[in-house]
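The complex is shown incomplete by one protein chain, all other protein chains being positioned as in the whole.
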Amino acid sequence: MEGIKIAGAIITLVGAIFIFLGGLGLVRMPDLFNRIQAGTKASTLGTILSLIGLAMVNEGWIWKLLIIIVFVLITNPVSSNMIARAAHHRGEKLTGQTLTDMLEEETDNSKEMEDEL
Amino acid sequence: MVDKILIAAGILMILGIFLSLYRFIKGPDVSNRVISFDVMTVISVSVIALIAHFAGRIIYLDVALVYALLSFVSVVVIARYIERGL
Amino acid sequence: MMNMILALSFELIILVLAIIAIHNKSLKIAIIATGVIGLFASVLYLLLAAPDVAMTEASIGSGLTTIIFFYVLNKIRKTND
Partner (left out) sequence: MTQYLTLEFTAMVTGFALMIIGLWGLLTRKNLIKIVIGFAIFDTGLNISIISMSYLKNRTAPIIDKSIDASNTINLFVDPIPQALVLTSIVIGVGVTALMLAYVLRMFREKKSLDINSYTDLKW
């Protein structure tokens, strides 16, 4: 019983390390789309791992934590997809190392980048 | 033993929140700040679950449930606003 | 001790975001900063043993307020064009 609890705590620690790496990627990446990739994906995996670890530490919490995991898995890719599409539609610059841009023909470059409202 | 490992996990999560706060302060335009807001809400769900473990109450998990359901709505509204036309 | 570390960190973050929200020039950045203030105030309510207030603040103070502000900004932008 004690071994399961320690294993759950270690899984939570691994999830926290993924969350920290997501925040580090948000600071270090050179481009908006790389920041979306690093930040959102890594912190979603870290959140799911830490919730699974807490379900192993406390018995009886597993059903509510499973519902939270399902909601995070549904809602978080929707929001990051919407941000990426809006930024690309607005004419955000890519970094120099990116080779392909599949949405290039749909971009309207006539819009100005920064207006006051 | 278990509580010491979980305190270390909580300190790592706080460091992740501070790193995304750095991106919020420095970010060049609105899109970077919206990503920072999104990452902060996702980290807050696991911080709330950790607080529920330290308090020992299952009722605190309902707040994390509300976050997981409703946090994406404001991000979607801001993204639609940036794309011109709500 | 863990609650104390979390509370001090969230209070520091709330004060920094409030100064950003008032001092910045752009309106959109100020509104997003107000939404983040609501988010961390909700976690602070949870640390002060009030989960019902935390739930209300999470859904209304952080979600609905941001949506109302952006609705009004959208109306103003449509009137300008």
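Lettered A, B and C in written order, each chain numbered from 1.
Note that in this section contacts are C-beta pairs under 8 Å (C-beta built on N, C-alpha and C of every residue); 3 or more make two chains touch, one makes a residue touch a chain.
Since the model is a prediction, treat every value here as computed from it, not as a measurement.
Enquirer: For the unseen chain, which displayed partners does it touch in the full complex?
Expert: Contacts of the omitted chain with visible chains: B, C.
Enquirer: At which residues does chain C meet the chain that is not included here?
Expert: 3-4, 7-8, 11, 14-15, 18-19, 21-22, 27, 30-31, 34, 37-38, 41, 44-45, 47-53, 56-57, 60-61, 64-65, 68-69, 72-73, 75-76, 79-80
Enquirer: Pick out the residues on chain B that sit against the missing chain.
Expert: 55-60
The definition used in the following text is that only the chains that are shown with their structure count from here on.
Enquirer: Find the geometric centre of each of chain A and chain C from their Cα atoms only, then give the gap between the two centres in Å, rounded to an integer.
Expert: 20
Enquirer: What are the residues of chain C that contact at least two other chains?
Expert: Each of 26, 73 in chain C touches at least two other chains.
Enquirer: Name the residues of chain B that each touch 2 or more other chains.
Expert: 6, 10, 17-18, 34, 71 - these are the residues of chain B that touch more than one other chain.
Enquirer: Along chain A, where are the residues that touch chain B in the complex?
Expert: 5-6, 8-10, 12-13, 15-17, 19-20, 22-24, 26-27, 32, 35-36, 39-40, 43-44, 46-47, 50-51, 54, 57-58, 60-61, 64-65, 67-68, 71-72, 75-76, 78-80, 82-83, 85-87, 89-90, 92, 111, 113-114
Enquirer: Write out the stretch or stretches of chain B touching chain A in their complex.
Expert: 1-2, 5-6, 8-10, 12-13, 15-20, 22-23, 29, 31-32, 34-36, 38-39, 42-43, 45-46, 49-50, 52-53, 58, 61, 64-65, 68-69, 71-72, 75-76, 79-80, 82-84
Enquirer: Applying the document's contact rule, which stretches of chain C touch chain B when the two form their complex?
Expert: Touching chain B: residues 1-3, 5-6, 9, 13, 16-17, 20, 26, 28-29, 32-33, 35-36, 39-40, 42-43, 46-47, 49, 51, 54-55, 58-59, 62-63, 66-67, 70-71, 73-74 of chain C.
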